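Missing here is one protein chain; the remaining ones are kept as they sit in the complex.
Labels A, B, C and D are assigned to the chains in the order they are written; within every chain, residues are numbered from 1.
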Amino acid sequence: MIWLLGLLIGMMLAAAIAVLVLENHIAAVAATSIVSLALSVVFVLLRAPDVAMTEAAVGAGLSSLILALSLRRLGLWQIEGDKHPEIAKEGVDA
Amino acid sequence: MRNLTSLLFAAGLAFFLLVIAARFDLGAAPMLVGDAILQEAPAETGAANIVTSVVLGYRGIDTLGEIAILFTASLAAGLVLGRRRPEASRDADSGAVLQISAQLLFPLLLVVGFYIILHGHLTPGGGFQGGVILAAAFFVPLLARPGTSVNHTGLSLVEGLAGAGFILIGLLALFQGKAFLQPLLDKGTLGMLVSAGTLPLLYLAVGLKVGAELAGLLANLADSEVDP
Amino acid sequence: MNMITLIVALPLLAAFLLPISDRALGSVSRFVGPIVLLMNIILIMTLWQKSEGAPFALALGGFRPPLGISFYVDQLALLFALLVSILALMLWPYKADTNPRVFGLMLLLTGAASGMALSGDLFNIYVFFELLSVASFGLVASLRTGAAFAATTRYLIISGFGTVMALTGVALIYTQTGTLNLAHLATLAPQQLDNATGLTAFALILLGIGVKAELFPVNTWVPEVYATASRRVSALMAGLVSKLAVLVIVRLMVLIFPQPEAMQLMLALGVAGVLIGELSAWRARDFVRMLSFSSIGQLGLVFVAFSIPGEAGILAGLAVALHHLLVKPALFLLAERWGGSLGRLEGAGRRSPLAAGLFVLFALSLVGVPPLPGFWAKLLTIVGLLGQAAPLYWFAAAVVLVATVAEVNYLFRFGLTLFKREEQSAQVHKPHARIDLGTVSVMGVVLLTAMFLIAPLGERMQTIADQTTDRGLYISTVLGPVGGAR
Amino acid sequence: MTLLDGLILLALISVLVTMLGYRLPVIGWLTSALFAGQLLVLFLMSGLGYGGDTIHSSVALSIFGQPLSWRFDALSWFFALITIGAALASSLFAAGEWGRQYRQNGGNPGLLQFSLALNVLTMLILLASGDLLALFIGWELVSWASFLLMAMAGGAAFSWAMRYITYATGGAMAILAGMGMVYQMTGSLQYADLMAVAGQLSQAQVVILSLLFGSGFAIKMGVLPFHLWQAGAYAETPGPGTAFLGSISSRMGLYGILVVLVQLIGLGRLIEIDISFTWLSLRDLLMWVAAITIILPTFTALRQNDARRLLAWHGVGQGGYMLLGIFSATALGSSGGLMHVFNHATYQAALFLSVYAVVHRTGTADLNKLGGLVTRMPLSFLVMLVGIIGLAGIPPMNGFVSKWLVYRSLLIEGMPLLFVASVIGTLGTILSVYKLIHNMFLGQLRAEHSEIREAPWSMMLPMLVLSLIVFITGFMPGLALDWVAAAQAAVGLPVLQHSLGGVEMEQGGLDMTWLVAVLFAGFGIGALLFYSTGKTRHVNQLDNYAGGHFLTADVRYHYSDHFYAGLMHRIGHWYRESFQWLESVLISLTGFVAQGASGFYRIVQPALLMLVVVVLALWVVR
Partner (left out) sequence: MSDPELHWLLYGGAIGLIVIGAAGIVMGKHLFRIILALAIAEAGANLMLVVAGLRPDAVAPIITGGMIPEQMVDPVPQAMVLTAIVIGVGIQALVLSLAIRVYKAYGTLDMREIRLKMAADIDAEAGVDDEVSQEGPAGERPLELPDAVTSGGPGQ
């Protein structure tokens, strides 16, 4: 089981870094929800089903929905991410 | 340069937090309160899901604060975003398939939501999770057919009444001479649907409130135009 | 005694129902808020009388502490709860065109603030703190200008970062002790938290909560938020919200983190706040930002005062905090019509002499001119600081004294500007709204009354400080046999 | 209710009356009457001035565990006498004609009277203080009351008042720090407790305490290097206010020094402390500061072309004599210093009032635009003559007596260098007062002033009374020396043996009665010779010729511009500029730091700061 946990946490951290590094905003949102999903699985493994459910429903579901909606409102809903190259470029300068 | 400094300090934070974590007695949480609650909770609240009894019983006021925060956030978001203009342009309707499936999904989600809420004291899940699903239930048709206007009045009615219900249940205990938010009613048998006194009622209030709140928020965010 | 929970529950209830009542009753619902606040005030007064100053604890939901959440109601908590209601009533947005949502936010803010004052549970404090924050975000943004939105966003981000830090601190404490009840923590702290983990947790919580308390260095939001929010909101934030955050920090420090390192950390941050705040205020070119920076400096002084170990520190800190709580809102209200650069305000005082006179009164008290109350606060602080052996305290005293000179300079530079003979008579200054001026006048009267009643007030504050510093009393009240299921 | 309560109550009533009735036309007279009443109460307490027992106030408070009490001893009484006297003179001066004109020019004489009353009240509270806390409260009240008086004229007065209050707050904060230290050492703020431990304090503690309290009080006196604010601030105060401030206000600093350094810590402790790498003791250092305070401001005064500023700069300089006398710690010197407070107040008030009488009639205090007024305003001239003789320290006026005492004690104590320094100061004084009286009253009368009249009686009365006092206490210094001796006893200094005419000593005393008699006999003989030769004729000042032409009123043959230009050329003005340079450096430095501070609020990413602090805190914690 520890391997599973290790995998999940590794995935989580990788996705978290991806959130900061990815240029495309939609991809970043997706990465955020991957973090949440992985986290909710971790919660299940940690014997916290309630928290897992909440994290899945709120973190992965609702929060991604909210983010996606506001992406649309912000005019950042571009799959290629080339319409606002300057923002995309400056998004993260890590 | 600044990024370098930032990374340096972020690494420093990680290092020090790990140093602190290294001091913990790993694998042996003290659980002073936790153990006592595990011992007493089933008898005191009658809820099989001890997390629920903590959320609504032992830490009920936290939950009150939490729904208040959600309420405040949606109030503030409403204040920030303002009301939509009726003549504002809307997104085009999505296809018929989506619309029909959304209509089908609505009762399903509703049922699931209420199920999760009402079984919150027995199984994992409860007001928050169910509330989110309720919100989704209201939001999916909206997504499918952006033209439909949200019934803000209804939402705020549910929202207000549910929140008030939570507090009133708490106050009821207060006026019976007990402590605020003290569970009332018969505890029932552990594990039955009708058990755990007022906890399911509280969870229902929480679920409705969370659902209405989030639905309102989503609807607000989804409006494609706001007044300037 | 259980009724005390009403002061938290009633505003929340009213806020929840406000959208409904707004639809149903229309403008009548504007009076709901003030009525609730009045009820709160009456409730607290009667309870204070009934408890005769003796602290009591109540277990919410009837679960015995430390399992359930308990409220600890001592004079300090009651005092702050009372001040919350009174100040919220005074700074209520009475203007006719106020968005009804603002009323709801105000009520939520009051409820959260009262809850913070009373709560005796670490995580519960965090929850109320978040509620307070969110309500204040809404209030700050309520003017709906671009600058207000931008300022709120920046404020929210730094605040959110602080929240994460504070939550991590709470997690550390829980990992170490397994409890969240402050009284329980107080019994465990000497063994469990008197170490690096405890101090780390304190540092994290201090910075997290310090965002609201305008603690250096997490106060960069202050000038922009106060400049863009409505003056009443600024007054509320500078006067009330910051003090409640301070109150929480003080509670934690007294009960859980009495280590000298914790105090010195707070002292160092406080000193930096005094220095930077007052010097920036010295450079400020408009009234509102001058007040904002000066508020940072004053809050720094509050932290400096509270970081004096022992009862002297609590007494001094309480005096400084209460004084600032009265003075800063008044000054912000005066700023309502005195916006704009200082040069534009030449001769404004001659048009509204009452307002200018009040400004001078409050400014005098702020810089600590005897026998106004501000002087006693400053005196207690200086005497307390110099009474400590550590050189950092002496340095702090020197900084506070030097900062006072800067404070006099900028406050009275402005004060004299008000009385300049008008060279450019083209400038027309709107007179203050009657409601603002009335509120400020009341505050001025309170200040003068406090000046005359300083001796009995001092005794009362002494008893409050005694009670606050008494860890044993706190523990026995909450965990003792009496405190359980009353 | 004791007499002290009565006095302070009366002062309070004066404040309230002036506050409520500031619009009344008779407010000036009313205030004068109230001041006279206060003076009366003070005379009822005159036992103090002759060694009577301390009078306590029945008011005593305890705030935050700190007892607060008030009392009057001989020193307080001595200072209170000067205070109320000066206030009475100023108020009387402003009550009649002057106030009317002031009102016409847009001023508010009621506000002036109110400020005077407020200043007197606060000074009485300061003088009555019975412990360090009360002293500080009184001190701050006095500071802010003078701020009001200085700022009330508006315009340029604002920036001077601002400068004053900045300095004054700095001083007050130094005193507050000193109080904090005292509290830390003794656990209380009572005089008695500090006196009790004063002997056991370590040298470092004494040095720090003396510097904190000393500099705090010295700021009010304008002792170097804290003198920049004073002359301008005093000069910009409306008329009689200047006289009041110039004569007594800054002496409150001396009172503080007397109480804390002399009475509580004791000069003996200061003498014990040697300053490393020099041959000076701490006391000597302070005396040298005093000496420099005499010289530099006096020569600065020489350069002034505004009569008010000239006098105000002398006010700064004369403070040095007082300090010099008191720090000498002998009966002779300290009595000189204390008496100089009284003397300075009297002649300085007389001088300021006579200058303002001239300003009242001519509308200017510019020394380059006046002259020859002796024929038009002879009484004012007389008052000024008496005043400058006093200021310059020439017999037979009272200034001579006090300065003589100081010189004498310096010589006896073996401090010739300081003696020389103070004589240099006196030299400068004589030169500059000559400039004053010459440019105003002597020489050519200006055409535009040919029709002016003597000042009205309401203004002349206080002036004449003051010059009379200057003369009488010069003639019979024993009158004032009685009070001085009682004050010396009150602060624990050795008491001067004196007689009505002066001092009796083995090494050669001073008897002013004889001296004055001889002097006047000399004058008499001179006058006799002058008038007995006959053949004098009164000529108009234009009945003369130069370069073969008769003179007309519009030709200026009166040398007044750039008075002492040659001397000034030799001295240069580097000394005064050097302090201004210091001040501006300090301000720039503050500005620089402040700029950095507010730059902090312009950083793009506040979260980074938070992170930095978290990490630093963790680093410290670990």
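Going forward, a residue touches a chain if its C-beta (ideal position, glycine included) is under 8 Å from a C-beta of that chain, and two chains touch if they have at least 3 such contacts.
Worth saying up front: this structure is predicted, and the values here are computed from it rather than measured.
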May I ask you to name the displayed chains that the omitted chain touches in the full complex? A, B, C, D
From C:L83, C:L132 or C:A151, residue that would touch the chain that is not displayed: C:A151
Which of C:K50, C:K95 or C:R285 sits in contact with the chain that's absent? C:R285
Have a look at C:I86, C:L167 or C:A196 and name the one touching the chain we're not showing. C:L167
Missing-chain contacts on subunit B, rising order, are 1-3, 6-7, 9-11, 13-14, 17-18, 21, 24, 26-29, 31, 33-35, 37-38, 41-42, 48-51, 53-55, 58-59, 62-63, 65-66, 69-70, 72-74, 76-77, 80-81, 123-124, 128, 190-191, 210, 213-214, 217, 220-221, 226, 228
What residue numbers in subunit D mark contact with the hidden partner chain? 159, 162-163, 166, 583-584, 587-588, 591-592, 595, 599, 602-605, 607-608, 611
Hidden partner interface residues of subunit A, rising order: 1-2, 5-6, 9, 12-13, 16-17, 19-20, 25, 28-29, 32, 35-36, 39, 42-43, 46-51, 54-55, 58-59, 62-63, 66-67, 70-71, 73-76, 87, 90-94
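FYI, only the chains that are shown with their structure count from here on.
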More contacting C-beta pairs: B-C or A-B? The answer is B-C
If you average the Cα atoms of subunit A and of subunit B to get two centres, how far apart are those centres in Å? 21
Centre-to-centre distance between subunit C and subunit A (centres being mean Cα positions), rounded to whole Å: 37
Between subunit B and subunit D, the Cα-mean centres are separated in Å by 75
Contacts with two or more other chains occur in subunit B at residues 16-17, 19-20
For subunit D, which residues are shared contacts with two or more other chains? 612, 614, 618, 622
Partner subunit B, residues of subunit D touching it in the complex: 605, 608, 611-612, 614-615, 618-619, 622
So in the complex, the part of subunit D that touches subunit C is made up of which residues? 61-65, 133, 136-137, 140-141, 144, 151, 154-155, 158, 161-162, 165-166, 169-170, 173-174, 176-177, 179-181, 183-184, 590-591, 593-595, 597-598, 600-601, 603, 606-607, 609-610, 612-614, 617-618, 620-622
Okay, in this complex, where on subunit B does subunit A touch? 3, 7, 49, 51-52, 124-126, 128-129, 132-133, 135-136, 139, 214, 217-218, 221-222, 224
